[in-house]
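Apart from one protein chain that is not included, each protein chain of the complex appears where it belongs.
Residue numbering begins at 1 within each chain, and the chains themselves are lettered A and B in the order written.
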Amino acid sequence: MTEIMMNSLNILAVGILLASLMAMTTPRMGQLIRIFTLQSLMLAGMAALVGYQTGSEHLYIIASIIVLLKVFIIPRFLNYSIERIKVKRELEPLLGIPGSLLLSAAIVVLAYFVTEPVISLTEVITRNCLAISLAVTLIGLLLMITRRKAMTEVIGLLMMENGLFLAVISTSHGMPLIVEMGIFFDVLVAVIIMGMFAFRINETFETSDTSILKRLRY
Amino acid sequence: MMVSLLLCTPLLFALFCALAPSNRWIGRLSLLGLGLVLIQVLDLSYGVIQNGPLDAGMWYIDDISVIFLLLMAVISFLVGIYALSYIGHELHEGVLTPRDSRFYHVFIQLFLFTMLLVLVVDSLGLMWIAIESTTLASAFLVGFYKKEESLEAAWKYIMICSVGIALALMGVTLMYASSLDVFGDSSRALDWSVLKGVAATLDPTLLKLSFIFIIAGYGTKAGLAPMHTWLPDAHSQAPSPVSAMMSALLLNCAMYGIIRFHVITEAAVPGFSSSLLLGFGLVSVAVAALFISITTDLKRMLAYSSIEHMGIVAIALGIGGTWGTVGAVIHIAAHSLTKSMLFLSAGDIVQKYGTRDIASITGVLKSIPWSGRFFTAGCLGIVGLPPFPIFLGEAIIVYAALQSGDFLVAALFLVLLLMVFVAFTYRFVPMLGGDSGLEPSPSPLSRLLPMGILLIMGLALGLVLPGPVLEFLQDVAAQIGGVL
Partner (left out) sequence: MDYSLFIISTLQFLALLVSAPAVVGLIRLLKARAQGRRGASLLQPYRDLRKLWRKDEQVSEDASWLFRVAPLISAASVILTTSMLPVLHVTVLGPGSDMILAIYILMLSRAMLVLSSLEGGSVFGGMGGSRDSMISVLIEPALLLSIFSLAALAGSTELSSTAQFISQGGYLIIGPTLILAAASFCITTLAENARLPFDNPATHLELTMVHEAMVLEYSGRSLALMEYSSWLKLTVFITILVNGFLPWGISSALDPLSLALASLAFIFKLILALGLIALLESQMAKMRLFRLPNLLTTSFTLALLALMAFYIL
C-alpha cells in the first residue's frame, strides 16, 4: 500500500515538474495559465494524498485552499489581467526555447545533486520530491528571468511558489496551519498587487514589456 | 496581550486614517499612532530588559528583538514628525493631492505593522510571512509618485524581493524539515524559542541547504550584493521619509531574519553560515564602493551606502565571537540612526533644489543652513569618522577580526572601508560649499527636531556609550554568540 502511495506521489511530483518544463516551451499566455492551473491541481492532489497517507487533516484543508485559490481564483484573475492588458504571447524570450529547456534540464540535475546528501529525510518522504520541488522553484525563477512580459513574470513567481509548496508538503507534511494560511494570504495579496502594477505599467508605458524598464541605472 | 495591543495599534490607526472624515487631521492622527507605538515599545522593552525574554504564545521578544524594536519605534516616530512637514510641503506645491496624503499615512501604518510583526513573532514561518508582507505594504509607497521611474522601481522592488522571499521560504521549509526530525509532528517545531535550544542536534545537511536559501532570500531583502539591484531604485524613488524608514528599519528586519537563522545554523554546522555571511558582506562593501563612486543621484548614493553598511554588518556577524557580535549590533544601531538622519536631510535638499543630481547641487550649507549642517554631520558620520557611532562599530569589528586572527579579513575590510571613504567624500564635499544662487530658507522646526534628536542619540552612542548600554550589548552578544 505504502509502496503504491509512494509511487503515485512520485508520478504526481514528476507531473508537476513536467508542467514547469512545458511552461518553458510555450510563448502563449493562455496556455501558460492553463499549465499553471494544471500544476496547481496536481499539487492539490499531492497534498490530499499525503494527507490521506499520514492522516493529518490539515493537509486536506491545504489541498482545498490550493484548489480554491490556485485553480480557480488566481487563474481567473490572470485571465482577466491578460485580457485587460491585451497581451497574448511572449514575442521574443531572451533565451530560445531549446536553450531554456536544456538549462532547465541542467537545473534538474543540479537539484538532484544538491539534495543528494540529504539522508535523514528518507523516512518522511522520498528525496525525489525534495529535488523536484527545488527544480520547480528554480525553473520558475528561470522563467521569470528569460521572459519579458509582466504577466509571465507573475506566473513564473506563482510556479516558484508551487515548487515551494511541494517542498512544504513533501518534506514536512505541511507547516503549522496558521503559517500555511498566512503564506496563502500573502500569495494572493502579492498577485493582486503585481497585477495592479502590471496595469499601471501598461497604462504608463503603453506596453507590458518589462524590458523597457531601464531608466534606473547606477 | 501587550504584544497584541502593540500590533493592533498601527492596524487600528491605518483604519482610522483610511476612514477619517477630513483630510486635515490625518497626518497628526498618524503621528499619534506612531507615538502610541513608541510608548508601548518602551514599556515592553523595559519589561524584557528587567525580566528576561517575553514568551507568550505566538510572540517571543528577547534582547535581540528589543534592540530592533527600540530602533524601529524611535526612528519611525521621528520620521513621522518629519513627514508631517514633508508631505505638507508636497501638498502645498501641488505634487500630491490630499488623497495621496491619506494613502501615504495608511500605508505607513501598515508598513510599520508588518515590520513590528517581523520582530515580535516566535515562529520562523510567521516571520517569513511578515517579511513578505513588508514588501507588499511598502511597494505602493515606493511607487508613490506614479511617475515612470517610480513605477519601474516599484515593479523591480516587488518582483525581485518576492523572488528572494520565495527562496527564503524554501530555507524555512528545510529548517522545519530538519526540526521535525527532532520534534516529530509539533506545531512548535518552527518556533525560535524552541529551536535555539536544540539547534546543535538538527540535521547539518538540511541546515546548510536551508541557510543558503535564507541568505539568498533574506539577503535580497537586506540588500546584500549581488541581490541588491532593487535597493537603489526603491530607495531613490520613494518619498524621503519612506527611504529613511526602508534604509534604517526595513533592511534591519531582513538582517534580523538572517541573524535568527545564522544562530541556529552556526550551532549545528560551525563556520558554515559565518563564512557565507563574510563572503556576501565583503562583496557588498566592494560593490557599494564601486557604485558610490559612479552614481550621479544623491539618494541612490545614500542607498548604495546602505548596501555597504549591511555588508559591514554581515562581515561582523561572519567574524563572530563576542566582539564581532557587539560590533554588528552597534553597527546596526549606528547605521539606522545616521542613515535616517541623512535621508531626512537629503529629503530637504531634494525638495529645495528640485533635483537629485549630485552635480547640480552646490552650496547646501548656504541655502539650507540647518539641514545642511545635519547633512554634513551625517556624511561625516556615515564614512566612519570619530566621534560618530559608525566609527565605533567599525573599530570594534576590526578589533574583533584581529582578535580572532582573521588578519586577511581585517586588511580587506580596512581597504574596502578606505575605498568607500574616498568615494563618498569625493561625492559629498563639493555639494556643501559654493553658492547655489538659491534664496536661503530656514527649515521648519518639525524637520530639524527629528534630525537633531537622531544626531544626539548617535553621538551619545558614539561618544559616551554609557556603561549599561555596553553591558546590555555584551549580554545580547552572548545571546547571539552564546550559542555559537
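Quick note on the criterion: contacts are C-beta pairs under 8 Å (C-beta built on N, C-alpha and C of every residue); 3 or more make two chains touch, one makes a residue touch a chain.
All values derive from a computational prediction rather than experimental measurement.
Across the entire complex, contacts from the unshown chain go to A.
Residue-wise, the contact with the chain that is not shown comes from A:105, picked out of A:41, A:105, A:145 or A:181. Considering the full assembly, A:21 is the residue among A:21, A:95, A:178 or A:196 that touches the omitted chain. Note that of A:131, A:175 or A:213, the residue touching the chain absent from this view is A:131. In the full complex, chain A contacts the hidden chain through residues 3-4, 7, 10-11, 13-14, 17-18, 21, 25, 96-98, 101-102, 104-105, 108-109, 112, 126-128, 131.
Basically, only the chains that are shown with their structure count from here on.
Taking the mean of the C-alpha atoms as each chain's centre, chain A and chain B sit 31 Å apart. Taken together, the chain A residues at the contact with chain B in this complex read 56, 114-115, 117-121, 124, 133-134, 137, 141, 144, 150, 153, 157, 160-161, 163-164, 167-168, 171-173, 175-176, 178-179, 182-183, 185-186, 189-190, 193-194, 197, 200-201, 204-205, 210, 213, 215-216, 218. Across the complex, chain B meets chain A through its residues 58, 123, 125-126, 128-129, 132-133, 135-136, 139-140, 143, 146, 148-149, 151-156, 158-159, 162-163, 166-167, 169-170, 173-174, 176-178, 180-181, 185, 187, 189-190, 203, 205-206, 209, 232-233, 236-237, 291, 294-297, 300.
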